[in-house]
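All protein chains but one are shown in place.
Then we have subunit A:
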Amino acid sequence: MSDDRSSSESIRRHLASLRRGAVGSFRRTARIARWEISRSAGTVDRRTIVAVAAILVVVGGVGLSVAEDGIGLEDELYVVGVDSDDPYADVATESDRFRTIALEDVRIDEGGDSNVDVVVTRDGELGYVGDNGEQAFHAFREAIEAENADRMAAEDDDVAAYPVLVTVEYQERETGMAAESGDGGSDTGGDVIGTDGVDADESAADDDTEIVDTDGDTAVADSDTTSSDSEAADSGGDRGASDDDTTDAAGDVVGSDGSGSDDDVGSPETTTDVTSPTADGEFQVPDVGATATEETSPATPDTLSPPFPFQSLVLAFLFIVPMNFVIQTYGSTIMDERIKRRGELLLVSPSSRYEIVAGKTLPYLLGLVGIVVATAAVIGGRTLSVAAAIPIALVFLASTFAGAMLARSFKELTFVTVTISVLLTTYTFVPAIFTEVTPIALISPLTLVVMDLQGESVRLVEYLFSTTPFYLSAAVLFLLGIGIYREEDMFAQKPVPAKIVDAITSQIDAVSRRVSSYWSPFVLSVVFMPFVFAAQLLAVALLFVVPESIALIVMFVLAAAVEEFAKSIHVYAGFARSRFEPTIRVAAILGALSGLGFFVGEKITHVGQFVGLSDLPISVAAFGPELGADLPLVVLLALFLAPLALHVVTAIISATGARRGRGTYAVAFVVATLVHALYNLGVILLVS
């Protein structure tokens, strides 16, 4: 009884001690954060304040302007010669793209030069002159269509206004895209011609455009809306009549580029089932951007969105812009601590280096969160936009912190921050361009922002797919940086590779203190997984535009090299810093545990399969094929465990080389990479 009492008393004391420790840690972190703010405020002169304020005003202004009025690149692009009392004058006046001049002021030289692009004669004829004339003419006709659409929208009698109603239903796409893509369309009643002019397989039902006319006939079209030549036809035999005659808005079903096919049978009950855009056959990308949404509303052809979300993309980019400025200040404050040795006195205080780094980072993180929230409020983003932008901000800060810990001078820091800006901006922005096209876009959280701005819903798994690598990468980068946030590395002019090895070694030490040094390769292989994942996703994105035959070969080798590096660099660091005994036996044990850790980590990251990324051949090269459910259990088990054997064997190869030094490690690493690449190739050939 008394033992129980003393035991519970001991637990209570332990918990109280932990609570005091946590409170104390929080207080010290908050103090350092508060001090960092007041200290930084002392370093900012008036010119800097004015410059920052100007930047914020510009960014805010651009955001507001774009959010309310669009991009505005085409304002008053064309000149229309029209009398002010002409009905077409209102169209030109109300559209931002046009500027009008009176007919009597129109001048057309003998050489064809003119002060107008489009002319509306007094008898209502339209014509164009000059180099821009044709484009201006088409734009003017689009404006006329829009004007007509507005008038119809204002019409009380919907049936009169919309003889054809369009219901847009976004459906989740089935897998097996490789078999379907490349087919242009299907033909179940009406003739529909796809991009490549090949009739589609009927199984591609989810990519079909279904048009029902008044008499109930159904035509199914594989609408390739990424193409500029999408065509559709009605069931009444009026087929293939796609043309530019879009002034006749009523009854036309128009592809993404605004071209349409005549459907001269008006109907109040026409339904169009349009999937979100799909890619062309060459790259075989499935659709993901517009899943899980459904919308039924009166629409005219010109209201169908193009696949390139230009406006949302520009708005999403506004989240990234301030981050590039904040990391400059953040990098400088970390560098100041090192170059001027000012951080030494904090290190002898009761604060741990974790508290110091947290305290110094917190103001910048909170600042970025504030900017993100404000940006979202300005451009109309919702919670999702904020939740997607914060992990980007975290990675910006974490990589800047790690970079500032590695740089040896402010000159090097400038190189580091510029590199981070370029790489992260590219990594986040470029994939977002393909928001409507391919699941690869989801490697960037900015894609989620674009989707949010487009009003599309996002599944939880998609959010996790986009942001988890960012959260984890940020955590690992901070940990590595904190590992060298100590006197010996902060103030020493060591080469960058030596510091990286030190940073990794600090994590080996951290694991060794808690478990055992032998388990550090296991833990670190799991910890490095976000970088592997991000590197491979980036490679997939970059090689996406390369011809597939080349991309696959490069991807095989690149993916293997990335994985082998992640499995072996910490083992090399441990040997280089004398944390492990350099014997064959120890190398074998470390390699085996590293391989096991990587296997475990790899299984965790197979989230890619949930978002349809595994449909891509190049993705298969990077992440491996999905196991077929129809295979025998023994084969499935073998295929499941084969990667474990691979990772263990190749990690042992690298570890064996690493124990003897840098040169032998490099050779062993190359051998392990080749073995890994050949294995990947073999498995894919076997499965396929």
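Assume a residue touches a chain if its C-beta (ideal position, glycine included) is under 8 Å from a C-beta of that chain, and two chains touch if they have at least 3 such contacts; residues count from 1.
Here is the rule we go by: contacts and distances are computed from a predicted model.
Participant: Mind telling me which option in "Acetolactate synthase small subunit", "Multisubunit sodium/proton antiporter MrpA subunit", "ABC transporter ATP-binding protein" or "Response regulator" is what UniProt lists for the chain we can't see?
Facilitator: Choosing among "Acetolactate synthase small subunit", "Multisubunit sodium/proton antiporter MrpA subunit", "ABC transporter ATP-binding protein" or "Response regulator", the correct UniProt name is "ABC transporter ATP-binding protein".
Participant: Taking the full complex into account, find the residue in A:Pro350, A:Pro632 or A:Gly663 that is in contact with the omitted chain.
Facilitator: Selected residue, touching the omitted chain: A:Pro350.
Participant: Given that one chain is not shown, which residue among A:Asp109, A:Glu487 or A:Glu581 touches it?
Facilitator: A:Glu487
Participant: Check each of A:Arg28, A:Lys360, A:Lys499 or A:His570 against the chain that is not shown and name the one that touches it.
Facilitator: For the chain that is not drawn, the touching residue is A:Arg28.
Participant: Against the chain that's been left off, what residues of subunit A make contact? List them.
Facilitator: 24, 28, 31-32, 35, 38-39, 42-43, 340-342, 344-352, 486-488
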